[in-house]
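The other protein chains are all here in position, but one chain of the complex has been omitted.
And now, chain A:
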């Protein structure tokens, strides 16, 4: 059992089709005030065994994008208006609910933001992990509980044999997030989507959870799609980064390229707004912030959505929406500052 778990799930290194390929995804929500275009044409890819970070501020559509992959948004009011979500080449958008359930947890695991409320308070953590395993692998109750204990051991929870009998309220926030990760990984999925898994935790625990995610990825060989708003988290774990703003992708690059040469003014602003201990000590400069607020997604402005807050804005910015184009190998940006965007 433990050997099977510790072995990488598969080694299709030659397979060049991306594991997850989101193309032109549009998710709109019907509200009393009108249609909210929460996700408005998003492309994200994740290759096997790769860690991709989706970063952006609150309300940029990153969580909706993540939840839409498993169709966990409420429909209605939400609706997938356009786009494809290809997982191993198969489009998940038209899949019927019964097929979708076979993908959830078995192929794609999901870790939520709030470990305090994401577990059911009336069942033991063992029962909750075992429930997932039984659903997908048809194990007996006994075997599923053994797997649950095995998973708790894997995520470094002490005394796993005894802890499976405990209820969620007997765990701290960090421990509950470990339980959530154990549950998401219990069926050995090929992709783990983690939606701000450390936001609700305090800083020391955040680092432990990020380390755990990284360790799990090394041992189990799955790909990770990590949603976050913290550039520090991005720098620590990502291989590739997708920057989202107001329901759109504005820049995509490897983590090295993004921090070395951020292209989009929004990304540049995000990086400048990271507090730096070396500067704080020498230069008496105020921490830079991006002025203004995110535009309403109810009636998004025409043209570049960042134009109103951009220090490089020019008249052409509001004329038409800049598409995402490659400006360097593997580095895409949606901004007319770059020659690739000029006709």
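Definition applied: contacts are C-beta pairs under 8 Å (C-beta built on N, C-alpha and C of every residue); 3 or more make two chains touch, one makes a residue touch a chain; residues count from 1.
In the analysis below, contacts and distances are computed from a predicted model.
S.K.: The chain dropped from view, which UniProt name applies: "ABC transporter permease", "Cytochrome aa3 subunit 2", "4Fe-4S binding domain-containing protein" or "Phosphoribosylformylglycinamidine synthase"?
M.R.: The chain we cannot see is recorded in UniProt as "ABC transporter permease".
S.K.: Which of these touches the unseen chain: A:45, A:65 or A:132?
M.R.: Of the listed residues, the one touching the omitted chain is A:132.
S.K.: Could you tell which one of A:114, A:214 or A:316 touches the chain left off the display?
M.R.: A:114
S.K.: Would you indicate which residue among A:27, A:103 or A:249 is in contact with the undisplayed chain?
M.R.: Residue touching the chain left out of view: A:103.
S.K.: Which one touches the absent chain: A:49, A:70, A:92 or A:222?
M.R.: Of the candidates A:49, A:70, A:92 or A:222, A:70 is in touch with the missing chain.
S.K.: Which residues does chain A use to touch the chain missing from this display?
M.R.: 70, 72, 97, 101-106, 110, 112, 114, 117-122, 124, 131-132, 135-136, 167, 169, 180, 183-184
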